[in-house]
Structure formats: C-alpha cells, structure tokens
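Every protein chain except one is present and positioned as in the full complex.
In order of appearance the chains are A and B, and numbering begins at 1 in each one.
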Amino acid sequence: MFSYVLIALVGGAIGAVIALVVVAQRGRSALANVRAESELRISDLMRENADLQTQIEDAGHELHAFETELATSRASIAAQADTAQAAQAALGDVRAERDRWAALSKQISGETSRLRGLAHTFERWHEQMISLMTQNQEMHARNEELSAIVRHVVIVSLNASIEAARVGAAGRGFAVVAGEVRELAARSEALSRSYSDSLHRNDLTTTATFQDIQAGGKMITASLSSVESLANQFQSHPALH
Amino acid sequence: MATDLISARARASFERIFQRAAQSRLVRNAGDAVQIDAMQTLPEEDRSFDAVAAEVVVLTISSIAFRLVLLLRVQHDAATQAYYVGDAARTLRETFIEYGNLCCGAINQELIGHFPDLGMSTPYVLSARCVSYLDALKPAYQAMYAVTIDGTVPLQAMICVCANTPVDFMADMSAAVEESSGELEFF
Partner (left out) sequence: MANILVVDDSSTVRDEVAGFLRKNGMDVDTAVDGKDGLAKVRANPGVKLVISDVNMPNMDGLTMVEKIRGELGNKTVNVVMLTTESSPAMKDRGKAAGVKGWIVKPFKGEAVLEAFRKLAA
C-alpha cells in the first residue's frame, strides 16, 4: 500500500512536473509568441510612428506654406482694400463731375428755352417792317398825287397860253407867265419821276433787308431748337441720374 | 472783289437748284412745259400808260454766310391769268404769291442739305419797277432768266446772292431730284 501511495505521489509529482513543463513550455512558446507578436507590434508601431512623424513633418511644411500664403493673402487683401478705397474716392469724384454736368446741361436747356422767346422779337420786327412798307406805299401815293397835280398844272398853263393867244397883244405878259409855269411843271414832273425811282429803289432794299431779318431770325430759332433738343437729350440720359 | 466770293461751282449749283425748283413748282400741272433762258440784262421796264401791269414777288433765303433774294416778275395779262387762276374766284396776285412761295421753298429745301442753318422769309409783292435797282443790293452773284410756262406765260426770274465771306458748295447736278414732298410724315 505504501508503494501504491508512493507511486501515486511520484506519478502525481511527475505528472505535475510534466504538466508544469508542458505549461512552462506552452508558456514559453506563448511568451515567445507574445514576444514575437509584441515585436511585430512594436515594429508596426515604430513604422506607424515613423509615418506619423513624416506626416507631422509634412503637416509642418504645409502649415508653414499656409502661413506664408496667409501672409501673402493678408498683404493682397490690404492692397485691394487700398485700391477699393481709391476706387471709391474716384467714383465719388466721377459722381460729383456727373452732377456738375447734369447741372450744366440743365442750364443750357434753360437758356435755349428762354431764347425761344425770340419769336416775340421777330413778331415785333415783322410789325415794324409792315409799318415801314405802309409808309413807303403812302409816299408812293402822295408822289402820284403830286404827279397828277403837276400834269393838271401843265394842262392849265396850256389853256392859259391858248387864252393869252386869243386875247392878242394884251395877253402877251400872261402868255409868258403861262410858259414859265409850264417849265416849272416840267421840272416838278422830272423831280417827281426821280422821286418815284428813289421810292422803288428804297422799296427793294427795305424789303430785302427786312426779309433777311425775318429769314435770319428763323434760321437762328431753328439752330437754337437743335441745340435745345440736344441739351434735353443730354440731360435726360440715364448716365446723368 | 465781292464777285469772287461765290465759287464757280457754287454759282452753277445755285443755277441748277433754281432750274429744278422752277420746273417743279411754277407749273400748275406737273409736266407742263417750262422754258428757262438766261438773260444778260433785263429789258427796260415799260413805263408808258398802256404798259401791261406787272409785279414782282420777292422772297429771301438767309444763311449764316449769305442771303439769296429771289424775284419773280409776273405780268397781269390774259395768258397768265388764264393759266394760274382760270375760273377761280381769286386774284392773280394772291395765286402767284403762293407759287413763288413754293418755288423758293423748293430752293430752300435743297440748300438746307448744304447749309444746315437756313431760314426763309414770307413773300412780299413790289412794283415791277423795282427790278431796275438790283444793284442796290450789291450782290456777289446775280443771275436773270426769262421763264416761259406752258409756252404762253412770260415770267422773269432774278436771283441775287449777297455775301461778305466765301461761299462754296456743290449741288446734285442732275436734271431732277427725288420728290419727297406732299406726303404726310407721321411723328
């Protein structure tokens, strides 16, 4: 019985030792596995770490590049802000100019509009011309009357001469007077004709002068209308508002 | 000298423009014969008692550089009365004034293409005796024509162009110009 217990114990112990060895062996290989795995993991991690380092370096470079770009952008924005300000100022100037032009063109419109009142001036001139021509006609009429009177005087003096001749010697003095009257009448007639010629010359020059004034007035009014219409077009241009 | 102020081609142009105006506007019916003959001097105005009554219709066209005075002498004889008035209850004077107005208007319309600033007067009637004194206007250019309408109506036309600055332009020298008048231009 003791031997059985001994064998059992030794067996047990051997078994335990075997188990232990097996376990140790398993443990050792497990450890080795673990170690191998760990080494793999470590080298993976070290690779990852190296990658990350590279990435961090790259990121660092990019960041630096971004910083440089940012600085450049900031400078460019600053420059553009200056340009915008300058453009704003220029626009302000242009607007002020435009307002001045709009005011000027309004003035031009106003002036040309006022000058349309020239129609009244022309009416006045026309009335004066009619009045002058009427006077001319009256002068013609009076001259005709004078002519008629002179012709009548000639007839009267002729009759007087005839009467004087009938009376004979006593009428000689009278005949002389009648003769002189006839001479005077002839001179009056000549003067009257000459006066008539002057009147006709005067009629022509007066008429031509006043027609020039009338036509010239219309020419001026027409030209002013053109200017006025241009000024109005200018003034109503959308760019001026 | 004043007479050099109007260039040769301007003179020819004035002449041609007048001819076209006379041919289109001095006739009562389009197409009636118009005979235009240049005259060197005007015949002495008949001042005798039985002289045929005559008048001149005077019109002026004014430009900046010159003025053109048109005188149209019309006789109050049977042929003229019959042609222009016919049976109408109007005087020859009134009727012919309008023809003169149209004739000068046609000259005006052509000249405005060359001289944008132009104005025309209203017509005025003077005694025919006035034509003896055209020199008093001191024209730089003067032209006189005997115009016979429809073979029976004897008219005289006198053109005086007065200027004190050079005048030069060239008109269309063709026989007739496009008629753009008479129709209603809507605005």
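In this text, a residue touches a chain if its C-beta (ideal position, glycine included) is under 8 Å from a C-beta of that chain, and two chains touch if they have at least 3 such contacts.
Please read these numbers as outputs of a predicted model, since none were measured by experiment.
Can you list the shown chains that the omitted chain is in contact with?
It touches the following shown chains in the full complex: A, B.
For the chain left out of this view, which of B:A8, B:A38, B:A88 or B:A175 touches it?
With B:A8, B:A38, B:A88 or B:A175 as choices, the missing chain is touched by B:A88.
Which is it among B:Q23, B:S62 or B:N108 that touches the chain not included here?
B:N108
Tell me where the left-out chain touches chain B, residue by residue.
25, 88, 90, 94-95, 97-98, 101-102, 104-106, 108-109, 112, 116, 118, 120-122, 180-187
In terms of residues, what is the contact footprint of the unshown chain on chain A?
119, 123, 126, 130, 218, 221-223, 225-226, 229
One rule holds in what follows: only the chains that are shown with their structure count from here on.
Considering the complex alone, what residue numbers of chain A touch chain B?
133, 196-197, 200-201, 203-205, 207-208, 210-212, 214-223
Residue numbers of chain B touching chain A in their complex, please.
58-64, 67, 69, 116-122, 124, 126-127, 129-130, 132-134, 136-137
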